[in-house]
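Complex shown without one protein chain; remaining protein chains in place.
On to chain A.
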Amino acid sequence: MMRLADKLRTQQELERLQAKYIGTGHPDTTSWEWKTNINRDTYSSIVGHPPLLSYIALASNEPVTKVRAEMIRKMIQPAGPPPAREEDTIMGGHQS
């Protein structure tokens, strides 16, 4: 019984962490989720480090402010759209 309670607690703890720290993985993390998360982390890190942002701005000959906004916009969908879920494809098939 103790074991089960422990397991439950671990599970709850994990869920809490996942809610608090975006990107905390779980056993069913898909490749798309992982990629999206890593890319978002990367872009936010570039935005947060001024020298890195200058480096990119300088190479592309754009103002830093513009590059920053561009990086944040890229965070919306950095690794393409999510893979279609099975029920979605069935639905989609019906519609088309």
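Going forward, a residue touches a chain if its C-beta (ideal position, glycine included) is under 8 Å from a C-beta of that chain, and two chains touch if they have at least 3 such contacts; residues count from 1.
The working rule: contacts and distances are computed from a predicted model.
A.B. asks: Write down which listed name, "Ras-related GTP-binding protein A", "proteasome endopeptidase complex", "AAA+ ATPase domain-containing protein" or "Pre-mRNA-splicing factor rse1", is the UniProt protein name of the chain that is not shown.
C.D. replies: For the chain missing from the view, the UniProt record says "Pre-mRNA-splicing factor rse1".
A.B. asks: Among A:Arg9, A:His26 or A:Arg73, which one touches the chain that has been omitted from the display?
C.D. replies: Hidden-chain contact among the options goes to A:Arg73.
A.B. asks: If you put the missing chain back, which residues of chain A would it touch?
C.D. replies: Chain A touches the missing chain through residues 19, 21-23, 36, 40-41, 44-45, 47-52, 54-55, 57-66, 69, 72-73, 75-77, 80-85, 88.
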